[in-house]
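The following block contains the structure, expressed as structure tokens.
Left out: one protein chain. Kept in place: all the others.
Each chain gets a letter, A, B and C, in the order it is written, and its residues are counted from 1.
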Amino acid sequence: MEFLLAKYNYWFYILIMMVGFYAMISKNNLVKKMIGVSIFQAAIILFYVSIGAKRGATIPIIEHGHDAVHHIDPTAYINPLPHVLMLTAIVVSVSTLGVALALISKIYAKYGTIEEDEINEQLTDV
Amino acid sequence: MLIDIICIGLMSLGLFFFFATTIGILRLPDFYSRMQAAGKGDTLSSMLVLTGLAVYNLHHWSFGTLLVSVKIMFILVFIFMASPTASHHIIEAGYDAGVKPWTKGEEKNEQEGKEN
Amino acid sequence: MKLIGLIVVIATGLLLLWGVTDFPDWADPQSPASTHLSPHFLTESIEETAVPNVVTSVLGDYRGFDTMLETTVVFAAGIAVYTLLRRSRRKDLREKPEMIEEELPHQALIVKTICRLMAPFMQLYALYVIAHGHHSPGGGFQGGVILGASFILLAIGFDLKMVLKRMREKTTLVLGILGVLIFSGIGMVCVLLEKNFLDYSALSAILPATDIIMARSHGILGVEIGVALAVMANLVLIYVNLSSDGKYERGL
Partner (left out) sequence: MSNLQAPILLVTIPLLAAFFAALGGMLHRKISFPIALIAIILSFHQSIIVLLKVVNDGVINYRIGGWMPPFGIEYVVDHLNAMVLVVITFVSLISIIYSKLIVERELPDKIPQFYTLYLLLTTGLLGITITGDAFNLYVLLEISALATYALLALGKDRALISTFNYLILGTIGASLYLLGVGHLYIATGSLNMADLFRILPSLSGNSAVMVGFILIIVGVWIKMAFFPAHGWLPNAYTYAPSSSICLIAPLMTKVSVYIMIRIMFSVFSAEFTFANIAWQTAVVWCSVIAIIGGSLQALAQRDFRKMLTFLVVAEVGYMVGGVWLANEIGISGAILHILNDALMTLCLFLVAGILIFKTQRHQLMDFRGMFRKMPVTMGAFIIGALSMIGVPPTCGFFSKWYLIQGAIEAGRWEFMAALIFSSLVNAVLFFRIIEIGHFQHETDSHDHAEEKISEAPAIMLIPLVVVAIALVVIGLYTNDIVTNVIQHAVPVL
């Protein structure tokens, strides 16, 4: 029980990720696939941000008085690096989503549907 | 002490309304009534929670904390304007698209919930 | 297919679960992630870059190259969507018109009024977020997104043509390119001043009254402005193309 509680964030990230992964693999609708991809990436973001957490620490904005900077206690602030990385990853996932939606929009214009099996039927008919 | 009581009261009221909103979105029969729950309940509850935060922030009375509280109140004003407008617009779009309102005695409109 | 998918998903999940067993506890102050690199960033940030917000200093300076490429990713996405969807005028004439019905004027009154009221505040707030990234949560990406959102809000509340009158297609493209160019241009200026790429301390040679440390701080600010411009313009570009299917006629 202790063991389970100590890492509960990580259990949840796996759960969310698998939901997204399943949607990505088995959904037929292209938009739903993309939603799956987004969930998958969101789970990765949760994973990284969980790495950055630190018990008893606050956001990494150093409080400095007007006097010269003196000793800064690193344990009082959370780890900034994962947040920086995830800012990047969020931007990347948004960009991928944009391109994917553009593709879906073109697919819809061409085939008149966004269900994968119907598109495949059209492709095999020709 | 008084601040604590006010703050706890506001926040738990806010949480109650959030909870009610969630139940409403999940359980109400059709698009319009669900949007009703989302638009009204969400606005009210976030306003309550934010007011609670603003009050909580005045624990240490200084110019800085007052400024933060004022900023929170600003957020509140914008939510008050934006959230109902957004739900109004969504409902309008639904009406334009021809979503039929639910009338008493009908089955709960499950199909439409799945479609969206 | 679904069964195979389920099996793959469960197998991956079990693999990840096995991996978690050797993770340090959640929020453990003694975990390697918290003890290896981050103390350096936290203690040295103010001395080395004069930026109290460590996320900003890591984003803009220590890992500034990542951020530059990340801005390039947004730019690439903008160009990709533009390339895929934008119709050339010749073909456009032959397309059948959009099926969206004309909006009745009285219905949109509330929305239009509120949008008109909100947009300036949003833009003002966006500028605050960009400029205040050194001292409070914020920075180029967040500010750029808010700025882009304000234009998208106008496009939703009014219509696309109204926004395109204010943000012309060419302006959007030029701003998107300019933003990334500002970022990489600052980096190249550092190279020309015989320091390494993105070493903002070189800027102290050309900026008046700045020492090496303040030059880093100013460099980060310049970079954030570039990021904000690029993100804003490319988000608007993506939205405009997606919502009107590249026809620039009428959006949602």
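Criterion: contacts are C-beta pairs under 8 Å (C-beta built on N, C-alpha and C of every residue); 3 or more make two chains touch, one makes a residue touch a chain.
This is a predicted model, so every value here is computed, not measured.
Colleague: Report, in label order, the displayed chains that the undisplayed chain touches.
Modeller: Spelled out, the missing chain touches these shown chains: A, C.
Colleague: Among C:Ala27, C:Val54 or C:Ala77, choose the residue that contacts the chain missing from this document, as touch is defined above.
Modeller: That would be C:Ala77, which touches the missing chain.
Colleague: Which residue from A:Met18, A:Val37, A:Ile61 or A:Ile78 sits in contact with the chain not drawn here?
Modeller: Here the residue in touch with the unshown chain is A:Val37.
Colleague: On chain A, where is the contact patch with the chain that was removed from view?
Modeller: For chain A, the residues touching the absent chain are 21, 24, 30, 33, 37, 40-41, 44, 47-48, 51, 81-82, 85, 88-89, 92, 95-96, 99-100, 103-104, 106-107, 110-111, 119, 123.
Colleague: So which bits of chain C touch the chain we can't see?
Modeller: Counting over the whole complex, chain C touches the hidden chain at residues 15-16, 18-24, 31-38, 40-41, 61-66, 69-70, 72-73, 75-77, 79-80, 82-84, 88, 90, 170, 173-174, 177, 180-181, 184-185, 187-188, 191, 194-201.
Assume only the chains that are shown with their structure count from here on.
Colleague: Could you please state the distance in Å, as a whole number, between where the Cα atoms of chain A are centred and where those of chain C are centred?
Modeller: 16
Colleague: At what distance in angstrom does the C-alpha mean of chain B lie from that of chain A?
Modeller: Centres of chain A and chain B (C-alpha means) sit 26 Å apart.
Colleague: Multi-chain contacts in chain B: which residues touch at least two other chains?
Modeller: Not one residue of chain B touches more than one other chain, so the list is empty.
Colleague: Of all residues in chain A, which are in touch with two or more distinct other chains?
Modeller: none
Colleague: Hey, which residues of chain A end up touching chain C in the complex?
Modeller: My answer: residues 6-11, 14, 17-18, 21-22, 25-26, 50-57, 59-64, 69, 72, 74-75, 77, 79-85, 87-88, 91-92, 94-96, 98-99, 101-103, 105-106, 109.
Colleague: Show which residues of chain C lie in contact with chain A when the two form their complex.
Modeller: Touching chain A: residues 1-2, 4-6, 8-10, 12-13, 16-17, 20, 23, 25-29, 31, 33-34, 37-39, 41-43, 45-47, 52-55, 58-59, 63, 66-67, 70, 73-74, 76-78, 80-81, 84-85, 135-137, 141, 231, 238, 241-242, 245 of chain C.
Colleague: Once bound in the complex, which stretches of chain B touch chain C?
Modeller: Interface residues on chain B, with respect to chain C: 78, 81-82, 85, 88-89, 92, 96.
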